[in-house]
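The complex appears here without one of its protein chains, the remainder shown in place.
Now for chain A:
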Amino acid sequence: MEIIMSILAGILFMAGTYLVLSKNMIRIIIGTSIISHGAHVLLLTMAGLKTGAPPLLGLDASTYTDPLPQALILTAIVISFGVTSFFLVLGYRTYKETGTDNTERMRGTDSYD
């Protein structure tokens, strides 16, 4: 199971990298959120996907899954949610202000001398 999940994370990273390298601003933002998905999936996988009860003490199971990575992922998810929403608004404002969503046209006009 870990191998399948690792391959999935790899595919997510691949797709995210491809999107981040494109010119369109919204594709870049989607790419970053796919990369964060990949990172979260990897975090879950790396801690081990051994079978066990959900980490709730009321279940009285003999083994539980590792609760720590779940807490880490929860933290990472809200952080990336906040950053992504900021990033989307930033992209929108940049589009309004510069009149383009093509990153090729977002170069500076300042000369390099």
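A few comments on the model shown:
Keep this in mind: contacts are C-beta pairs under 8 Å (C-beta built on N, C-alpha and C of every residue); 3 or more make two chains touch, one makes a residue touch a chain; residues count from 1.
Definition applied: contacts and distances are computed from a predicted model.
Only one chain is not pictured, and the protein name UniProt records for it, out of "Tyrosinase", "Electron transfer flavoprotein subunit alpha/FixB family protein", "ABC transporter permease subunit" or "Na+/H+ antiporter subunit D", is "Na+/H+ antiporter subunit D". Listed here are the chain A residues that touch the chain not shown: 20, 25, 28, 32, 35-36, 38-40, 42-43, 45-48, 68-69, 72, 75-76, 79-80, 82-83, 86-87, 90-91, 93-94, 97-98, 103, 106, 108, 110, 112-113.
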